[in-house]
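The complex is shown incomplete by one protein chain, all other protein chains being positioned as in the whole.
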Amino acid sequence: MSDNHHDDEHHEHSLKPHIFNLLALFGLTTLTWFSAAYLKFGEPWDNLIALGIAITKASLVILIFMHVKEATRLVKVCAFGGFFWIFLFFAYLVGDVLTRPGTTTYEGWQPDVRKAVEAPIHHGHGGGHEGGHGHGEGHGAGHGEDHGHGGGH
Amino acid sequence: MSSQALGESKLHHHFETYEQQKETSFLGMWLFLAQEVMFFGGAFAAYVNYRTLYPEAFVAGSQQLDTTIGFLNTLVLLCSSFTMVYAVWAAQNSKGPKKIALGLYGTIFFGGIFLIVKYFEYGAKFAHHLVPGYNFIPPVQDIPHAESTEIFFALYFGMTGLHALHMIVGMGIMAVMLFGLHTGKSWAIWDRKNHNFVEGFGLYWHFVDIVWIFLFPFLYLLGAHPPSF
Amino acid sequence: MLDFPLFPESASTFAPKVDALYFFTLALTAFFTLLIFAAVLFMFVKYRRTEENQVGDPIHGSTLLEIIWSVIPFLIVMLLFFWGAQVFWVGVSIPEDAREYLVTGKQWMWKIQHPEGHREINTLHVPIGEKIKLTMTSEDVIHSFFIPAFRVKQDVLPGRYTQLWFEATKTGEYHLFCTEYCGAEHSQMIGTVTVMEKDEYQDWLAGGIVGSSPVASGEELFQQYACNTCHENSGDTLRGPSLKGIAGNAVTLADGASVNRDENYLRESIVRPSSKMVAGYQNLMPTYQGQITEEGLSHLVAYIKSLGSEADANENSGHGSSDHGESHDDEAADAESTESTEASAE
Partner (left out) sequence: MSQTTHGTTAEHEFPKEHYLNAAHGWKSWLLTTDHKRICILYLISVSVFFAIGGMYAGMIRLELVTPEGDLFQPDTYNRVFTMHAVMMIFFFLIPSIPATLGNFFIPLMIGAKDVAFPKLNLASWYMYLMGSSLALFALFKGGVDTGWTFYTPFSTTYSNSYVSTVAVGIFINGFSSIFTGVNFMATIHRMRAPGMTWFRLPLFIWAHYATSLIMVLGTPVLAITILLVGMERLFKFGFFDPALGGDPVLFQHLFWFYSHPAVYIMILPSMGVMSEIIATFTRKPIFGYHFVAFSSMGIAIIGFLVWGHHLFLSSQSVYASLVFSFLTMLVAVPSAVKVFNWGATLYRGSIAYTTPMFYALGFLGLFTIGGLTGVMLGTLGLDIHMHDTYFVVAHFHYIMVGGALFGYLGGLHFYWPKMFGRSARGFFPHLSALLIFVGFNLTFFPQFILGYLGMPRRYHVYPEEFQVLNVMSTAGATVLAIGYALPVFYMIWSLKRGEIAGPNPWGASGLEWQTQSPPILHNFESMPVVTEDPYTYHPPAQEGAGQPAAAHSAS
C-alpha cells in the first residue's frame, strides 16, 4: 500500500527501514525474554511488561513490515479494528470471571512461583481428572435408583 | 487465502482502473486478516479466561516450556518476516524474479527451521507426559489447581498447532509462487506495476508472525524462570 | 376441553413482583404494537395510490421527530432496566436464614434432600410461608431448576453450586421442570412441588422415612474419610485448618489473595484441596475428586456449614465434640484474618 498513488513514478523503495525494524524487533524480543527471566516486579507488572512489549512488536510489524504507516485510513482501521474488537471481548470475559461468586480476589496476588520452579515431580497420579471420563457411558443409564448416594453407606 | 483476491497481471473485467483493482484487493486482504484476528482471538479468549481462573497452573505450565528455544524461534520467525519483506521489496522495485525467489526461499528456510524446532518441542511434550487427554501427568503437584495445567497444555497444543497450520499453508502458497517464478508463468511476472500477489501474501505471512509475537509471551514468558544454560 | 389456562398460578412472594413487571411490559408491547398497526393501516388506506403516475410527497425527515422517538424509547427501556434489575436483585439475593434443601440434578431426575434428612426424587415438599433456599449441583450436564408458579429458575451446573430461593404463599401442587436441554429424556426430568400448611408439613415429615439429615450424613462421611485426623483432633497442631465457623467467612490464602469460603469454596477444597490453600498450611490433603458423590459432597459441605457455632457443633456431633476445644488458637487467627480481609472480599 505504500505507493498507492504513485505507482507510475519511479520512486525507489528503500530496504533500510525494514532492516532497522528487524533489529528493533530482535532487541525487543531479547528484552522481553530477559525481563521475563530475570526481572521480577510482581504479578501484574511482569505480565504487563511482557504484553506491552508484544503489543509494541506487533505494532512495528504492522506499521513497517506491512506498510500500514503509509496506508489509507481505511486500511489502518481494518488493521487495528480486529484487535480492538477482540480486546472488548476479553474485557467482558475477565470482568465476568472476576466478579463471579467463588472467584479469588486479586488484590496483592502473587503466583507461587517458588513451588512451580522446583523440578517436575512425576507422581503417577492421574486419578483426579480421570473421574470425569467415565460419565460418557452414563448416557443410557436412565432412572435407576441413585446408587451410592451419600457415599457413606 | 484468497489468492484470487490478489492482483494478477491483467485488469479484471469488473474494475475500471488498476488502482481500483489494487486497492480493492488489499482491502479484501486486510478484511481477511481482521477475520483471522478474531479467529485466533477466540482461542486467546479461552486462554485469558483460564489464566484468570487458574493462574498458578498456567505458571507451572509455562515453566515446562523452554524459553530459550522459544526466544530463538521467535528470532527465526522474525527473520522469515524480513526475508518476506525483501521479496516484496524486490517485486515492488522490479528487482527481477531471482531476488524475489531469494526472498521466498529465505522465508521458506526460516519458516522450515521454526517448524522443525516446533516438532522437537512437541516430541519432548510427549516424552514428558504433557499431552493433554493422552498421557498427561501434572508436572507440579503441590500448587493450587495443579490439574488445570492440563488446560494450559491443551491451549498450548491448540494454539501453536493452529499457528503452525497457518505457516504450512503459507509455505504451500510460496511453493506455488516459486514454481510460477521458475517456469516463468504469466501470472508470476512481478514488477513495479504488478506485485499485488506478492505483497498480499506478505501481509498474510506477517500476520502469522504477529500471532507468534503474542503466543510467545502468553505461553512461554508469563511467569517464566531464569533459563538454565 | 377448551378450558385452558392463560396465566400461571402465582404462588410465591416473588411471583407478584415478576407479574407486575410482566403486565407493565405487556401493556407497553400491546400499546406500541396497536399504535403501529393502527397508524400503518390508517395510512395504508388514506394514502393509497389513486393514479398510476402518482408520487409521494418528498418528505425527507425531521430531526425533532427523530430525537423524540429516540429519547422516549430510551427512557422507557431505562425504566425497564432499573425495574428489572431491582426484581432480579431480589431473586439473586439468597436470604441467610432460609431452610436449606440440597438438590442434585442428573440425567434425568432431581434428587432433593430436606434439612431433616428426608429424601425425595422428583418431588419437593415445602411448608408455606417459610423462606426456602435450594443449593444445587449437577452430576453430569447442565440442568435448570424451574418452578413456574414461583417464577424462579436457575441453571444447575456440574462442578459448582448455584442457589435459588423462594417463599411459597399458596398451598397446592405445582410443576417442577428442567429447562436446560440435557439429553434424551429432558422432558421427563420433571416433578411436582407440594406446598403444605406448616403443621401438615410437620405431619408429612413425621410420616416419612427419615434418613439421616444432610448434616448427619456429612458427619458420617467426615468420620468415614477420617477428615477429623487433620481437621479436628490431631493433638498439638492441626495439620489442616479447623473447620468450625468458617463457612461464609473470608480467609487469606497462601498466595495472599482473599476468598469468601462459600459453598463453592468448600466443595472445591474437598475435590481439589490444593486449589486455594489457607495461609500457614502445607498441601497435604489428597484430592477426593471422583471418590465422593455429588450428594456426599453436598452433605460434607452442609456438615461443615453446620459447624457454624460451638453450640451447633455440639448438638450435631456426638462423637467428635470432645476434641473441639483444641483448636482455639487457630480459630482466633482465622477470625482475625477474616476481619482484615473481609472488605477486599466484598
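Brief remarks on what is shown
Residue numbering begins at 1 within each chain, and the chains themselves are lettered A, B and C in the order written.
Heads up, the rule we're going with is that contacts are C-beta pairs under 8 Å (C-beta built on N, C-alpha and C of every residue); 3 or more make two chains touch, one makes a residue touch a chain.
Only a predicted model underlies this, so the values are computations on that prediction, with no experimental measurement involved.
The chain we do not see here touches A, B, C in the full complex.
Check C:Glu52, C:Asp97 or C:Asp199 against the missing chain and you find that the one touching it is C:Glu52. Annotation: of B:Phe40, B:Phe71 or B:Tyr220, B:Phe40 touches the absent chain (contact as defined above). Against the chain not displayed here, chain A makes contact via residues 74, 82, 85, 88-89, 92-93, 95-101, 129, 131-133, 135-136, 138-139. Mapped onto chain B, the interface with the missing chain covers residues 2, 4-5, 12-16, 20, 23-25, 27-28, 31-32, 34-36, 38-43, 45-46, 49-50, 53-54, 132-134, 145, 147-148, 150-151, 154-155, 157-158, 162. Seen from chain C, the chain kept out of the figure touches residues 1-2, 4-8, 17-18, 21-22, 25-26, 28-29, 32-33, 36-37, 39-41, 43-44, 47-49, 52-63, 65-66, 69-70, 73-74, 77-78, 80-81, 83-92, 107, 140-142, 144, 146, 148-149, 151-155, 157-160, 162, 175, 177-188.
One rule holds for everything that comes next: only the chains that are shown with their structure count from here on.
For chain pairs A-B and B-C, the one joined by more C-beta pairs in contact is A-B.
When each chain is reduced to the average of its Cα atoms, B sits farthest from chain C.
Centres computed as Cα averages put chain A at a distance of 34 Å from chain C. Chain geometry summary: the mean Cα position of chain A and that of chain B are 15 Å apart.
The geometric centre of chain B is 45 Å away from that of chain C, both derived from CA atoms. The set of chain B residues that touch two or more partner chains comprises 56, 141-144, 147.
Multi-chain contact residues, meaning those touching two or more other chains, occur in chain A at positions 109, 111-112, 128-129. By the touch criterion stated above, chain B contacts chain C in their complex at residues 56, 141-147.
Residue ranges of chain C in contact with chain B, taken from their complex: 253-255, 272, 274-277, 283, 287.
Within the complex, the chain B residues that touch chain A are 18-19, 22-23, 26-27, 30-31, 33-38, 41-42, 44-45, 48-49, 52-53, 55-56, 59-60, 63-64, 67, 70-71, 74-75, 78-79, 81-82, 84-86, 89, 92-93, 128-129, 136-144, 147, 150, 192-193, 199, 202-203, 206-207, 209-210, 213-214, 216-217, 220-227.
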